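Got a structure for you, written out below as structure tokens; questions coming shortly.
Yeah, one chain of the complex is gone here, protein chain that is, but the others are all in their spots.
By written order: A, B and C. Residues from 1 in each chain.
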Amino acid sequence: MTTTTKSASRKLTIARAMAEATAQEMRIDPRVFVMGEDVGPLGGVFGNTRGLHDEFGPERIRDTPISETAFIGAAVGAASDGMRPVVELMFVDFFGVCMDAIYNLMAKNTYFSGGKVKVPMVLMTSTGGGYSDAGQHSQCLYGTFAHLPGMKVVVPSNAYDAKGLMTAAIRDDNPVVFMYHKALQGMGWLGTEKGATVAVPEEAYTVEIGKAAVAREGRDVTLVSLGVGVHHSLRAAQALEAEGFSAEVIDLRSLVPLDRETLRASVAKTGRLIVIDEDYHSYGVSGEIIASVAEHPGCRLRAAPKRVAYPDIPIPFAPTMEQWALPNADKIVAAFHQMLSES
Amino acid sequence: MTTTTKSASRKLTIARAMAEATAQEMRIDPRVFVMGEDVGPLGGVFGNTRGLHDEFGPERIRDTPISETAFIGAAVGAASDGMRPVVELMFVDFFGVCMDAIYNLMAKNTYFSGGKVKVPMVLMTSTGGGYSDAGQHSQCLYGTFAHLPGMKVVVPSNAYDAKGLMTAAIRDDNPVVFMYHKALQGMGWLGTEKGATVAVPEEAYTVEIGKAAVAREGRDVTLVSLGVGVHHSLRAAQALEAEGFSAEVIDLRSLVPLDRETLRASVAKTGRLIVIDEDYHSYGVSGEIIASVAEHPGCRLRAAPKRVAYPDIPIPFAPTMEQWALPNADKIVAAFHQMLSES
Amino acid sequence: MQPTAEQRRWMYRNMVLSRYLEERIEALYMEGKTPVFNMAKGPIPGEMHLSNGQEPCAVGVCAHLEAGDIVTATHRPHHIAVAKGVDLDAMVAEIFGKATGLSGGRGGHMHLFDAAVNFSCSGIIGEGLGPAVGAALSRKLQGKPGVAVAFMGEGAANQGAFHEALNLAAVWQLPVVFVIEDNAWGISVAKQASTAVPRNDARASAYGMPGHHVADNDVEGVYAAAGEAIARAREGLGPSLIEIETVRLAGHFMGDGEDYRPKGEKEGLTDPIPRYRGTLLEAGVLDEAGDAALVAEAHARVEAAIRFAQDSDFLPPEAALTTVFV
Partner (left out) sequence: MQPTAEQRRWMYRNMVLSRYLEERIEALYMEGKTPVFNMAKGPIPGEMHLSNGQEPCAVGVCAHLEAGDIVTATHRPHHIAVAKGVDLDAMVAEIFGKATGLSGGRGGHMHLFDAAVNFSCSGIIGEGLGPAVGAALSRKLQGKPGVAVAFMGEGAANQGAFHEALNLAAVWQLPVVFVIEDNAWGISVAKQASTAVPRNDARASAYGMPGHHVADNDVEGVYAAAGEAIARAREGLGPSLIEIETVRLAGHFMGDGEDYRPKGEKEGLTDPIPRYRGTLLEAGVLDEAGDAALVAEAHARVEAAIRFAQDSDFLPPEAALTTVFV
């Protein structure tokens, strides 16, 4: 183990941070193993299991057939039998072929057993678009997972949180869905949001699941987001600063449990709320955040809250259409301006 | 065909209303056929295909293997080839084994084809609990379906709407998910909400998909709900009336498209909003309704909105726990009282 | 493979125990549900899938299992739970939804979990197959002994999970046995209307694993096939598939009128319990007195469990909120 001093300055991508957290837990805990499509010699299509096959071999890093129902169900069976599987659903868009194993089995067995059967597993899955992968490979589906009880759901926006949340997820006795955004992975071939690649300590540490982070402090408006939206928000905050406005940016980090206190405290201070979400507009994260604030009796908003979310349409392939539909910093700034004009 | 005069006084259960709408469309349109588990001689576990097998025979009323992925996928293929399938997912809780065929295929093919391939099909599915069927047979999952683009989603609260929405759904050139609540079906063995069994004209008619109904007019608070929640709301409204308060009840009927205008108009009048939803609390219908009202710049609420929804827990079997967790009229009345005390 | 006299009595005893349990549940289930049948009423509300007739599948398989072995069962789980040694008091209390139930009443009849004997079941067709494969993988990775058995109905053999789980178990050569209880019906849909092959053991070849077929609900036929498959699994030689011809003597669930069954079909079915009793009497493994004692003991055991359940309280309703996360 190297010293904190040395490691503090080391920058990692989210992909590497995830792999490192997994490797560290595997070294100290023989119950941890990894399953999924192409997680072995390839190291994961999105790089988050790179190096693990070399270090731990094919028994503990298992490539699977294209049988998500079976291997996610198998992870539940293994977790209930004392193991701690980390399993990958390559794209979250594929949830439709295996959601039963996820939401009816993984998420509910602990409850059905009255707490006697633990299901300590991590389901990693990639989210998001922006690189023209069209309507079956670009979705976020945060709301879909967060809506269904029994599983924790985390969404890191940077490598520090990714490592800490992954370690926490592996150590959690409950199932955790770990949703990582492709544009943040630091894989060159998907483009890279530079802000996601940050200093990451070498030693293992946890980031508490269920705690939002104040990514930037401000007074005039609260921008609430997750994953890649946090970076859009930070850019918007910078643009607003140039105009003399001070925006606070909340990085949710965890959708389940949802840290409503941090949200409400921020909005109580700023009086204004904009939610930025790359998932579909309706019946999802943005609605829940706005409602969580609006329903709080103590909360006095100075303006109607707004959302900058993905419209309720399948995601188009053509970059012109896709980029037009995606949230970005300009849209956040525009939403803020409109908010001022309305109130 | 009998006359309107005679039929206007005839009461039907939702189950019969659905079957009647389907039969009438099948008589005039040879493209309509029905597929699903136990829809044939049994007439559907929830009675909504009763009589159809006798009249139309096994070619047009097809019992299927327990292969939801295949037969829902097949419905998409048949719909794209000129048929108009009505297909049943017996319990909505089973969506996890076949959601890909629903949300990635049924709901997106029209968009992927730029509008050139139509997918005119109806996916009927039962929702809801209250009769101790535990955590894999009692869910509503309204939010889950409404969140994902490309499919219309309707939820009738009474037999008149059920027949009209079913006829509209079958005639719609888009996929429509028709979610019927078990407690409203009028099947004795599931208990019966009497208010759902109403006068239904014998002749075919449509209820417009995307239009909410004002189930009761009022001035002091808007109760927004769907399905069985409408009946809880009507009972709550009656109780509130006895206390001298006038509650307006909105029956959403359709989640996609969502009739935000009717909602906002009602809340603009009453200044108070309570959403009643048997689906899970977070990231679902109740959040979206509150957000849709709160984000409207013209909207001035006199009190923080509230929701009476199912808590974020798997649904317990024991009737004591389940009934405690379910929405009901008392909880709505209590929420209103609390609202008054807070504002 | 031949069962010993003791094993034969064990199998018979568990059949009797299971059946009497179902008979008592049936009676108690109907309390409060007459004259109008309403599932929500009575001391046991909700759906109820009885296993009457399918006992040979449970006992013939579980005769080879120990507490450490894993079983995943279906929506029709009682006979298997009994044979696997699930705590009867806690199981019946769970069926009544009581605090003393396996999960305090959170699961009910379709969600019986007893970690002490590695038993679980679920309400979604095919859902137990993946977990059985995973439990077997867990044993392999831990170097711990143990076989996993996944039970399912013949209707489940057309669900995608069946295919994926059998393939995965075979690719990884895991100690799993897949057992199909072919009662010829999936609710109202007959096997030949849902399944492209007459016998599902034929599907074993699609996974390169041995397939066994047991005709006529034969207890010792099940015992023999399961013995072979389980021994093979214990030796590390991989998974097997067994299909057992059995009978559904009750309806799909309580309240099922079964109008869809061809006239006379059900009347032609043989109850396996008197038949096996006859076999054992004839073989001299059991005598009338021994049988009477065994039956009396089984009844007493069931009655005690029912009393335990009835005497137990419900959890406070707010307990609904607990054990979601642990």
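Throughout what follows, a residue touches a chain if its C-beta (ideal position, glycine included) is under 8 Å from a C-beta of that chain, and two chains touch if they have at least 3 such contacts.
Everything numeric here is computed off the predicted structure, so don't read it as measured data.
Chemist: Name every shown chain in contact with the chain that has been left out of the document.
Modeler: Displayed chains contacted by the hidden chain, ordered by label: A, B, C.
Chemist: Identify the residue among B:80, B:158, B:222 or B:270 that touches the chain left out of the display.
Modeler: The single option touching the absent chain is B:80.
Chemist: Among C:115, C:202, C:281 or C:321, exactly one should touch the missing chain; which is it?
Modeler: C:202
Chemist: Touching the absent chain in the whole complex: find that residue among B:22, B:49, B:67 or B:136.
Modeler: B:67
Chemist: Across the whole complex, list the residues on chain C that are touched by the chain not included here.
Modeler: 158-164, 166-168, 170-171, 193-197, 202-203, 205-209
Chemist: Please identify, in ascending order, the residues of chain B that touch the omitted chain?
Modeler: With respect to the unshown chain, the touching residues of chain B are 33, 59-60, 62, 64-65, 67-83, 85, 97, 100-101, 104-105, 109-118, 149-150, 152, 173-174.
Chemist: Tell me, which residues in chain A touch the chain that this view leaves out?
Modeler: Residues touching the hidden chain, for chain A, are 37-38, 40-42, 45, 63-67, 69, 93-94, 96-97, 130-137, 188-191, 311-314, 316-325.
Here, only the chains that are shown with their structure count from here on.
Chemist: Using only Cα atoms to place each chain's centre, name the chain farthest from chain C.
Modeler: The most remote chain is A.
Chemist: Per the centroid of Cα atoms for each chain, what is the distance between chain A and chain B, given in Å?
Modeler: Between these chains, centre-to-centre, one finds 31 Å.
Chemist: Indicate the residues of chain A shared as contacts by at least two other chains.
Modeler: Residues 69, 97, 100-101, 104, 111-112, 149-150 of chain A each touch two or more of the other chains.
Chemist: Hey, what residues on chain C touch two or more of the other chains?
Modeler: 104, 106-107, 111, 122, 124, 160-161, 324
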